[in-house]
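Some notes on the structure that comes next.
Only a single protein chain was left out; the remaining protein chains are all shown in position.
Then we have subunit A:
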Amino acid sequence: MTETEQYNFAYLDEQTKRMIRRTLLKALAIPGYQVPFASREMPMPYGWGTGGVQVTAAVLTPADSLKVIDQGADDTTNAVSIRKFFEKTAGVATTTRTGEASVIQTRHRIPEAPLGEGQILVYQVPIPEPLRFLEPRETETRKMHALEEYGLMHVKLYEDIARHGEIATAYAYPVRVEGRYVMDPSPIPKFDNPKMEMAAIQLFGAGREQRIYALPPYSRVVSLDFEDHPFEATKADHPCALCGAEGSYLDEVIVDDAGGRMFVCSDTDFCAGRRAAGHVGKEGGA
């Protein structure tokens, strides 16, 4: 018996997957609404993507090709361990190429390459409730969602402008979905917010908080703002040092203890693809 056969396909038992799929259908039917689900204990700590892993396990089929990214990178701890987890428990093909993956589990980024119909993007969500730090009572926030009382969300943005002169929220930037629910897009940089209107299905899983929400393809997703302080998708004002890309989201990497630093694409697959196609940044020669 091989290792894969010792597990049910994709680790979770069929009844659990069924329960999660029902939750996913409900979440897709009400875009942006947080649907409670009976989150399971997973063989990894909370905060490592237990919600995303359960969603991925529920949507995977043996024919799928899985890509896992952590802050855009395919080779960081979280991404590697989750990819290995599904290689072992589901035996599905894995890839690092965005275009070839049918299911992409992500932590805190949306890939640079546009996703197409037929692809599924699964987010790992630490805190699904956008109003959490403004109104700590869950009973009250549920009521506020139900009655569309979202003025408080703007109080947070007001505070940002009053204190910093601009909307300083740079990640987990609140969005309004289809003119109805205000949603926390998980801690993706606000640079990625405009990309959320996409052709792929987006599923959000929060394991510890036991909530799943979703965006069907081509949902209208509007980032909240003020008329005189409009939303801006910001990034570091540099080209990528390796591939020279001007329009991709960048990580700042400190390279020595003398203040040296470089800016590189946070999406490693995007960067590698560009370098393979012959694009070279100013430090990408070697």
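The working rule: a residue touches a chain if its C-beta (ideal position, glycine included) is under 8 Å from a C-beta of that chain, and two chains touch if they have at least 3 such contacts; residues count from 1.
Definition applied: contacts and distances are computed from a predicted model.
You can't see one chain of this complex, but its UniProt record names it "Putative phosphonate transport system ATP-binding protein", from the set "Amino acid ABC transporter ATPase", "Putative phosphonate transport system ATP-binding protein", "Dihydroorotase" or "1,2-phenylacetyl-CoA epoxidase, subunit A". Annotation: of A:Glu87, A:Glu149 or A:Glu178, A:Glu149 touches the absent chain (contact as defined above). The chain that is not drawn here is touched, among residues A:Glu159, A:Glu178, A:Glu197 or A:Glu283, by A:Glu159. Of the listed positions A:Glu5, A:Glu41, A:Glu227 or A:Glu246, the one in contact with the omitted chain in the full complex is A:Glu227. Where subunit A meets the missing chain, the touching residues are 134, 147, 149, 151-152, 154-155, 158-159, 161-163, 226-229.
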